[in-house]
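Removed from the display is one protein chain of the complex; every other protein chain stays in position.
Every chain is named by a letter (A, B and C) in the order it is written, and numbering of its residues begins at 1.
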Amino acid sequence: MKYTIPEQEIMCSGHKACQGCGAALAMRYALKELGPRTMMTFPACCWSVIDGPFPYSSVGVPLFHTAFETAAVVASGIRAGLDARGEEDVNVVAWAGDGGTFDIGIQALSGTTERNDNIIYVCYDNEAYMNTGVQRSSSTPWGAVTTTTPPRHFKKERKKDMMAILAAHSIPYTASASVAYPEDFIKKVKYAKSIKGTKFLHIFASCPPGWRSAPELSVELARLAVQTHVFPLYEIHEGRYYKMSMNPKKKDIREYLKPQGRFRHLTEEQVAHMEKMYDEKYEWLLDLAERSKPYFEAKKEK
Amino acid sequence: MSDEIKWTKESDMPLMAMSLGRMTVNKTGSWRNLRPIIDKEKCIKCGICWKFCPDVSIEIDEEDYPVVVLDFCKGCGICVVECPKDAIKMVKED
Amino acid sequence: MQKVIMGNHALSWGALLSRAEVIAAYPITPQTEVVELLSNMCADGDLDAQFIKVESEHSAMAASMGASAAGARTFTATSAQGLALMHEVLHWATGARLPIVMGNINRAMAPPWTIWTEQTDSISERDTGWLQIYTSSIQEILDSVIQAYKVAEQVYLPVMVVLDSFVLSHTNENCDIPDQKKVDAYLPKFNNEYKLDVNKPAAYGGLTGPDWYYELRYKIQKDTERSLDLFVETGKEFGEVFGREYGLVETYKMDDADTVLVTSASIASTARPVIDAMREEGHKVGLVRVRVFRPFPSDLMRKLLAGRKKVLVVDRNISFGMSGAFYEETKAALYNVKSSPPMWGYIAGLGGRDVPTNVVRDMIDQTLSEDHPEGDIIWIGVKK
Partner (left out) sequence: MVAFTRIDEEPIYIRSKIYEPDHLVVLEPTLIGAIDVTEGLKPGGWIIINSDKKAADFSQFKGFKVATIDATSIAVKYRLGSSAAPIVNTAILGALSKITGFVGLDAVRDAVREIAPVKKDENVKASEEAYEIAEAEQEQP
């Protein structure tokens, strides 16, 4: 068979992820490309449980569980320690959820990023505090219901644009990826591996229990998020140059929203409002990508 | 595959909470209510089901056919939805 | 080599001579000179270390954890608010069994804003599992950093080397800078057998249920207890190599003392000439300076204090609602002992209030003049 993604499996079966977990899929993909010469830090997040209880583990690489707000900086510390030991070829990866990235971990992440420490930071984004039972985070999208934003008072704030915040640090590479597009995902991990400095990967990872969706639809929903322009896939190079990874013809956002219980309460008017927000954001991205074209053309010529 | 680790006293343990085995001790197949059945007649050996399995529970056999690893398959059904040829069906566990 | 250096620079020299490989620190008065000198040592190539200039003390400790977990000898330093900010990750460093050494400059806690000395910052961290050394001279600061690594790396526990803000941190004093070769022989390269290793992949700190968490805590306590002997051993060995011996406590004129002053840090230093003067007047007074506060040397304190007529403990810290920490713990150690002496607990020098010889003398005089202490706290010099 011709494999479109690396055959090697570093992550093993038996882990504690829920059925249809996008975060588990994300880890499987990332490790396929990262390989065994990798070390990871996990803050408090779903993966602190998924990996398995002491004395077992699923990831197959050295892993340091750490406090909620410290994933990035512990990775910085490991990098410094490895450099001191002369093991510079090891990938150091901070692996955090959206709470540990968008909210409590943003200070340490900003510090690591400003220093441009040589690590890969992966945020697997399931858009709420799923591990504690689905509470809203600053990554939860407008309109969503969580246990702290009930239907009669659903989330009225927009999702924080983490990609833009990271890009504002002028790091070499920021990219969004999705578990529905493994080849694109792996290409981005591969690129992140190949360059020095802080690399940020924002992974859209579906969560059936948190989104109140069917486990079998996990990949399909992640795909629809891209196809409806809710979660566009793109790269930002050097904090300034934008590149769309794909520009699919827009599908109706209702296709994405309907299978998810977290959006079931929305009126048609509210859906239209939501769609408009995503469309505007998407246009903005396309515009930036258009203006960045000379940069990528020049890069290609080199 | 790793074996279950059994201690009886503190001196058997490591100094800190350090893992000594892999989670393959945890047979997540027991979580399953529905079992995927692959119809070899319809299968085109594209590997898409293998690719999208979050539980690393689809293996590829010598003839390139996907095989569900029932010890670990949690029965999420992603493979059923993603299969381009409708070659996988979920059936009730006995 | 003899050199006049400040207390803060003694920490830096200690880290340099210990060949720290990673330093992560954030500036705070009165600690800044520690990291400034270390930055210069790194820049000049005298110290072959990675310096991570973090954005907070919380991250200073978190980065130190990562570096230490990767097997590097790691150093950091902080004070007061910075130490308090680290609180969560101080527990983490202990639980992860990381032999980090940190300098803490004792500064009083805000509000109100203050930068002057008081031990309440480090005393507040006494339950985090960090071993704590309270120093009383510039030389001892430097020497303690080196010893701290030697103990930390045997028991896989972090050590805090504590010094008074300004009184020690900014006092310049003659200091012997030990020979690097001798230090290397005393403190060889460290091979952390539990370090993160791609050839032996393992997860550290995964979810642990009540069935084994309890045993992991038992192990920490056992190794903490073991460190008592190690502090004595390594202190003795330090004496053999460098001519300056250190122990869990420092005693002065204790042989026939019937009244004993127990205190720590710079107050203990100032107390020495007071003891001398009172001895000349015929008072049988002695001094115990508690150097290692965590683990608390309870056995030794019982041996030293049981059977004495009176004990007074002077604390430059306060556990509100109770008393001074050294007093609490000394008293606890002497409970259940037959010939336990009455104990006076003085609070002195909070927020950098000066404790000169006459104040020390006043506390001893008051103790001598009373048969029994009145209450658990005796305030000295409150403006009333």
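Quick note on the criterion: contacts are C-beta pairs under 8 Å (C-beta built on N, C-alpha and C of every residue); 3 or more make two chains touch, one makes a residue touch a chain.
Because the structure is a prediction, the values reported are computed rather than measured.
Participant: What shown chains come into contact with the chain that's not displayed?
Facilitator: C
Participant: May I ask which residue of C:228, C:355 or C:378 touches the chain that does not appear here?
Facilitator: C:355
Participant: Tell me which residue among C:167, C:278 or C:318 touches the hidden chain in the full complex.
Facilitator: From the options C:167, C:278 or C:318, the contact with the absent chain belongs to C:167.
Participant: Tell me which residue among C:270, C:323 or C:367 touches the hidden chain in the full complex.
Facilitator: Residue touching the chain left out of view: C:270.
Participant: Which parts of chain C face the unshown chain closely enough to count as touching?
Facilitator: 3-4, 136, 164, 167-168, 171, 173, 266-267, 269-270, 272-273, 354-357
Convention: only the chains that are shown with their structure count from here on.
Participant: Is the C-beta contact count larger for A-B or for B-C?
Facilitator: Counting C-beta pairs in contact, A-B comes out ahead.
Participant: Between chain A and chain C, what is the gap in Å from one C-alpha centre to the other?
Facilitator: 43
Participant: Can you check how far apart chain A and chain B are, centre to centre, with Cα atoms defining each centre and the answer in Å?
Facilitator: Chain centroid spacing, chain A to chain B, equals 24 Å.
Participant: Name the residues of chain C that each touch 2 or more other chains.
Facilitator: Only 96, 202-206, 208, 212 qualify.
Participant: In chain B, which residues are in touch with two or more of the other chains?
Facilitator: As it turns out, chain B has residues touching two or more other chains at 13-14, 17-20.
Participant: Under the stated contact criterion, what part of chain C meets chain B in this complex?
Facilitator: So the residues of chain C touching chain B come out as 95-97, 156, 194, 202-206, 208, 212, 215-216, 218-219.
Participant: For chain A, which residues are in contact with chain B within the complex?
Facilitator: Checking each residue of chain A against chain B gives 1-5, 9, 11-17, 19-22, 24-25, 28, 51-52, 54-58, 60, 63, 182, 208, 214-220.
Participant: Which residues of chain B touch chain C in their complex?
Facilitator: So the residues of chain B touching chain C come out as 7, 10, 13-20.
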